[in-house]
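Missing here: one protein chain of the complex. Every other protein chain is in place.
This part shows chain A:
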Amino acid sequence: MAQRLALQRLLSLPTRGPLASHGRAFGTSAGRRSTFNVQDGSDFQDRVVNSPKPVVVDFHAQWCGPCKILGPRLEKLVAKLEGKVLMAKVDIDDHTDLAIEYEVSAVPTVLAMKNGDVVDKFVGIKDEDQLEAFLKKLIGA
């Protein structure tokens, strides 16, 4: 799968598959546009790897307590940025291969992705100040 992604980027292939046609977003009205749940591998490819805007990827799990705290906290801050950054949520039980591919071992793991590359990352819970700095760096850099 990693090879396919690399190859696609190399050949600059156009995005394939339905564009976020069945993506579920939630949160505030601003959040509704900027946060979505990844549906499958090609959805990740379309909306994260090939995203023109930087994307924050939140790898989480049902059974992970800290994830339930970090998720909403991060969403709120992403929503405040009014579309400058998008947030993709990946349930690692539903998308195990994707999580393994991106070397997730513990959850929550959050990746900052720009132009298909992982430019930043953190594992575990962070407070609002830390998250704001993380997001600022992603937009600024």
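Here is the rule we go by: a contact is a pair of C-beta atoms (placed from the backbone, for glycine too) under 8 Å apart; a residue touches a chain by one contact, two chains touch by 3 or more; residues count from 1.
Here is the rule we go by: contacts and distances are computed from a predicted model.
Visitor: For the chain omitted from this view, which of "Glucosidase 2 subunit beta", "Peroxisomal targeting signal 1 receptor", "thioredoxin-disulfide reductase (NADPH)" or "Calcineurin like EF-hand protein 2" is its UniProt protein name?
Guide: Of the names offered in "Glucosidase 2 subunit beta", "Peroxisomal targeting signal 1 receptor", "thioredoxin-disulfide reductase (NADPH)" or "Calcineurin like EF-hand protein 2", the one UniProt assigns to the missing chain is "thioredoxin-disulfide reductase (NADPH)".
Visitor: Of the residues listed, A:L70, A:I92, A:V110 or A:L138, which one is in contact with the missing chain?
Guide: In the full complex, the listed residue that touches the missing chain is A:I92.
Visitor: Taking the full complex into account, what residues of chain A touch the chain not shown?
Guide: These residues of chain A touch the chain that is not shown: 61-64, 92-93, 96, 100, 104-105, 107.
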